[in-house]
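Below is a structure I'd like to ask you about.
With one protein chain removed, the remaining protein chains of the complex are shown where they sit.
By written order: A, B and C. Residues from 1 in each chain.
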Amino acid sequence: MKSVILKTATRLMIGLMLIFAVYVFLRGHHEPGGGFSAALLAGTAFSLLAITKGADHVRKAIRIRPSFMALSGLALAAGAGLPALFFGKPFLTGIWWQTELFSAGTPLIFDSGVFLAVLGAILSILLALEEN
Amino acid sequence: MTHLLISPILVPMAFAVITWCFRHHDRHSGSAAIAGALIHLACAGWLLSAVMADGVVVLWVGSWPSPAGICLAADLLSAVLVTVTSVLHVAVMIYARADTTREQIRAGFHPFMQMLTAAICGAFLTGDLFNLYVWFEVMLMASFGIMVMDHPAARLPNAVKYVTLNIVATLFLLTGIGLVYGLTGTLNLADLHDKIALIENDGLLAGTSLLLMTAFGIKSALFPLFFWLPAAYHTLPPGVAAFFGGLLTKVGVYALIRLFTLVFVTQPYITHTILMIAAGLTMLSGVLTAASRMDIRRILSFHIISQVGYMALGLAVFTPLALAAAFIYMVHNIMAKAALFLVGGLIRRAAGSFHLTRIGSLYKTHGLLSAGFFIPAFALAGFPPLSGFWAKLLIIYACLETRHFGAAALAAFVGLLTLFSMVKIWMEAFWKPSPQTQDVSEIRTLSPWMMGPVLGLCLMLVVMGLFIEPVFHLALTAGEQLMDPAGYVAAVKGGK
Amino acid sequence: MLLKPPETEAVPDCCRGGLYSCLLPFGLFGLLCLAWPRVAGGAVFTAQWAWVPSLDLNLAFRLDGLSLLFGLIITMTGFFVTIYASSYMAGHPHNGRFFVFLHAFMTAMLGIVFADNLLLMFICWEATTVLSFLLIGFDHEKAEARENARQALLVTGAGGLFLLMGILLVKSAGFPMTLSLLGDSRDLIQTHALYPAVFICFLVGAMTKSGQVPFHFWLPNAMSAPTPISAFLHAATMVKAGIYLLMRLHPVLGGTTLWMSTLVLVGGTTALWGAVQALGPCDLKRILAYTTLMALGVLTLFLGGRTVMSLTAATTFLMVHALYKAALFLAVGSIDHQTGTRDLNLLGGLMTRMPLTTLAVAGATLSMAGFPLFFGFIGKEIMYAGALAEEIWPLFATGITLSANALMTAVAAIILITPFFGPLPAHLKHTWETPWTMRIGPAFMGLLGIVFGIMPEWVSKHLIQPAVFAFHPDREEIRLFLFHGINLPLLLSVVTLTSGAVIYWQKTRLRRGIGAATEKLWVTTPGLYQSGLTRFLGTAAAVTRILQNGSLSIYLSVIVLTLVLLTGSVWLPHAADIVTVPAVTGPYIAVGLFVFVLGAAAVVVTARHRLAAIGGLGGVGGGVALIFLVFGAPDIALTQLLVETLTLIFVSLILLRLPPMEPIINPGTPSRMRTLRNAILSAGAGLVVFTLISGVVGHPLDRGQTTFFETHSYLSAHGRNIVNVILVDFRSLDTLGEICVIVLAAWAGVHLIRRPFGQKRAP
Partner (left out) sequence: MEHLLALTVGTLFSGALFLMLSGELVRFVFGFVLMGNAVNLLIFTAGRLSFVAPPLIGKTGTVPAGPVANALPQALILTAIVIGFAMTLFLLILLYRTYAQTRTLNTRRTEFLSESAGDDTDSDIRKKNPS
């Protein structure tokens, strides 16, 4: 990966892909997309980054340890089921806050947990492989 | 309080997260794991008492109504198995405290074990076929993790066999689930019970059920699908081997029992006949292959297979009594097998090897350990008044009652061969003078952390054997629940 | 030990704890004595506690004449054996375990004879099996002891399984488990279709325990146990358990032609075989073991009858035998303990050194030989009377009894004369008499032989008659006399003693003859046991080699074959109707995609290089994603594409570090055959899956659940993307499990990558 053009193009592409990933994640509850696709997309972006620029770059970019990201994703997803218990509902029952502008609920937290877990998992394997 | 039905899954999952955070502090990690196991035991105990009091307990996760959502449903079989799992979990965690190396803990021993427990309980509790598949996958992945956790010499080729054969099994399982969904449009087990009865195409139904039987047959190590088990189990550290050997195949057996008492019950002349043949061959091939081995862990691994055959036989005979027998056999076998694997580890500690030709004299030097082996070994061989006797007696009786004389004779004969193997270990490891030339005066003391769980499990085998009446009642009730799924179906379909 | 003078003896004289533990059998004996007068008067004590009522298993006990007799024998022998063992085992590092096992065994034995419930009896029966295993192998450092302990365990364990089957057959036929009630169903049981099976099961159980031919071989081998154990288990108690079982079951199963003929035949063979073999060995304990076989055979023979006379003969001889045999075993143990040998050729002249032991042995052997005034004489008289009274083959029975008794007389002479009389060999010069603990048992039991012999009427009234009445319905009075008058039995007794003397005189020649004859036997059960064991291990090893051969592809082939055979055999015959494929409707682009996917898959399958295969995989993944897209599944199409991309990235990352693939078809036929086999197997599996799914889609789908999701996705779960709502809400538990899988995969994978390989862990 010596070519400057390719490097720039990659950087641009990675940036675009990450933005797209966020977009895919946000629209996921209503349009095709969601935590999985977003995480896979972001994972692809970071793999490209890792391949072109090395693992360190990715580590710097994401700041937190990928294994911790995966773990927090798992904790978040499982934790998203707990509020329901306080309302006397079964585990994982969706709790929603409805306003006129938007509605937010625990399923969205669950989805972000999925996102973090999948992305963290992909990244930790990727970085381990790259650093080996 | 049915919301707590999720706790046997959620508690170990939470402790998986906690122990993962603590994995660089081995002492804390071990303590957290024991604490998690104890809380798990409490949850399981609560669940069992709830099920014994109220019958089938059902929880609709996400509060979606039947049969659209995923439900967790605990009948007696599930609740008891969850309880036994948590008991074993506690025992293994205590044992592991003294047996696990720092490296293993760093590699994630505790989180993997916690996650494995969560998945096993998930598989026992779920009332949804696809969810069952998911828990099987979690179980599998956690077991992979433990299997490659540390690897002396060439464990990896064995791990490869374990992984690949199991992966194929889950693919078959998924295929079967797809077909079942295509046939019925539902995945809820109770709903399937109703829908399957409406299907007119017998051949299709039989084909699908046999596909699933093959998949779960691999998981439960039935003949001739058991290869993954002896290929890998003998390489595991003792605590892990105890947990794996005690539980993993039983989850497969549980799934078989659940499916072939609740869902695929319309063609017992096909399914249960095949099961009976498979069970007989499994019993026989397991003991035969065990008899020629000289490594304690191998002998025990092959015996797992043989005993799975007994449980499958209970299912194949298909009467409340036979299912009760299979139930008792499962509970007894989980504990006895785990105890034996743990003893195997202790033998290695005390004598320096797993190989029968290299050890000996333990009867002289380690009296308590001898008792710790003798009780589960003779329980496994079915000697009264230990738990295994009742299991064997009930299986044989159930066979005789339904006039399956050949199966009864085979079960008895296999019991004798089991005795042969157990006596072999006893004679070689305990009675024979030690072949080692080292100074005999140096007797290695065994950590109480490791002896404790073994003796605890032995005590449970004895207690279960002596106070079999309530256990038998429970088992018979469970057997009746299984044979007459109406209660289960009503509980699942009725509640929101 | 031989060379050491007694005063410097290092080992303690006696194990105190062991000695005091004799209070247990003594106390039990005392308790039985308290109940004795009333039981002898016909009273029956019963006690019952619930244990497993659902299995008809209660802690039901019953003390009647028969169990009293056995109980007295067990506790009395147990008492003397314990005292004896306290010296015999003194200084043994594990004598604590010894006494625990001994008393546990005694308790289990008492359990057998007092149990009034078949299952309870069986449990005690198995307990004696296990404990005898531990006791026979007590000198576990000797390979012989271990091997013999296992043999005894396997043979009696197998018999135990037969017994269990018999009991369960009775139970499954609907009969009660309570022994005392079982007699009421006698006629029903004996006419039941399962009667022969039940009888065989019980009989085999009894035969293995009581050492009947052809299961006899474990008993002489069990002599590797410490002598007190041989005296207790293999003379007086455990081997009699089978006899006890036959006695107890006599009112239930007995009296049929099958019962009578089988028992007489089995017992007769055993008696003769044991008696003949007893002449052979030079080891005193082995001789005694064979005489025990003879006794057990005779007992079985008499239990084959159904007259009071033959049952009385059995009961009387049981007592006679228990008394003299235990005494003899203990005495032989004393000889062994004091001289260090039991070999007849090395012994002689011990009379002067061990006078009291000599007296005890004399008493016992004279009883064994059946000299008048000894209890054995009474036994012999009644035996001949009983044999003559057999309903089936009385002459056979009499002949057997006669020859067995004659041989016994000769053996008794051997045991008495060879070690104790004649010149004292030089190496026995320092032998001395045993401590009192080891003398009291043989002496007392020898004495009892004389006492009973003088007062047979008292014995018959207080012991034998109540015992026989307990298992025989007829209330015919039984009386034994010192002298019955000149009759046929007396004549036979005289013949016995004479021929015994002749045999003793000709013993060397006979021994040689028997040895030669035994060697000529082309099939023997010990031989069968040994070769069976070897063959079993051979089979086991072969089966293991075949089944667990280590080849992953064979394992997989077997699994696939199983799948194809199981599923295919039931399903393919029904699959004919799906051959009529309905017309293809819908987008033809899809057909193109199918073809594309299959083509890409073909590339993967046939690829010789990794790159081609990876490309093909990408093609398949992409094609599948497009199929999803075409049929209205953009979510999975997107995910599939992304997963495919990531998979390809990882595959490339990893495969770059791996060697090139090996060609799928190696030159050489075996591999070609293998490829063909794999192709057929996988084609079969594909066919099964194809037909199954085609069959499934031929039926309409119940879309109830999907409709629910469509209706509630927005209204209840606030999401417009139904698939995503299912994932994060309706079926979120699946998703939770799924992220567990991926997190676990990451943990395991990272660990696998990071772990340093190829080097041993630092110590």
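One rule holds in what follows: a contact is a pair of C-beta atoms (placed from the backbone, for glycine too) under 8 Å apart; a residue touches a chain by one contact, two chains touch by 3 or more.
Not measured: the values here are computed from a predicted model.
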Contacts of the hidden chain among displayed chains: A, B, C
Touch with the omitted chain, as defined above, among B:H40, B:H272 or B:R349: B:R349
From B:S66, B:T83 or B:T100, residue that would touch the chain that is not displayed: B:T100
Interface residues of chain B (partner: the chain not displayed): 26-27, 30, 97-102, 105, 130, 134, 137, 141, 144, 148, 151-161, 163-164, 167-168, 171, 174-175, 177-179, 181-182, 230-231, 234-235, 295, 297, 348-349, 352-355, 358, 447, 449
Absent-chain interface as seen on chain C, which is shown: 548-553, 556-557, 560, 578, 581-582, 584-587, 590-591, 594, 597-598, 601-602, 604-605, 610, 613, 617, 620-621, 624, 627-628, 630-636, 639-640, 643, 646-647, 650-651, 654-655, 657-659, 661-662, 664, 675, 678-679, 681-683, 685-687, 689-691, 693-694, 696-697, 701, 703, 705-706, 709-711, 713-715, 720-723, 726-727, 730-731, 734-735, 738, 741-742, 744-746, 748-749, 752-753, 755, 757-758, 760-761, 763
Touch residues of chain A, complete complex, unshown partner: 30-32, 36, 118, 121, 125, 129
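Following the convention adopted for this analysis, only the chains that are shown with their structure count from here on.
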Most widely separated chain from chain C, with each centre as the mean of CA atoms: A
Distance from the mean Cα position of chain C to that of chain A, given in whole angstrom: 62
Chain B-chain C separation of Cα centroids, rounded to whole Å: 26
Whole-Å gap between the CA centroids of chain A and chain B: 36
Junction residues of chain C, two or more chains touched: 729, 732-733, 740, 745, 747
Two or more partner chains touched - positions in chain A: 71, 74, 78, 81, 92, 94
Residues of chain A that touch chain C when the two form their complex: 24, 28-37, 40-41, 43-44, 47, 51, 66-67, 70-71, 73-74, 77-78, 81, 92, 94, 96, 98, 103, 105, 107-108, 110-111, 113-114, 117-118, 120-122, 124-126, 128-130, 132
Of chain C, residues touching chain A in the complex: 634-635, 638-639, 642-643, 645-646, 649-650, 653-654, 717-721, 723-725, 727-729, 732-733, 735-736, 739-740, 742-743, 745-747, 749-750, 753-754
Parts of chain B lying in touch with chain C, wherever the complex brings them together: 13, 20, 61-62, 64, 67-70, 103, 107-108, 111-112, 115, 118-119, 122, 126, 130-131, 134-135, 137-138, 141-142, 144-145, 148-151, 160-161, 164-165, 168-169, 172, 175, 178-179, 182-187, 195, 199, 201-204, 206-208, 210-211, 213-214, 217-218, 224-225, 227-228, 230-231, 270, 274, 285, 288-293, 361, 363-364, 367, 378, 383-385, 389, 393, 396-397, 400-401, 408-409, 412-413, 415-416, 419-420, 423, 427, 430-433, 468-469, 472-473, 476
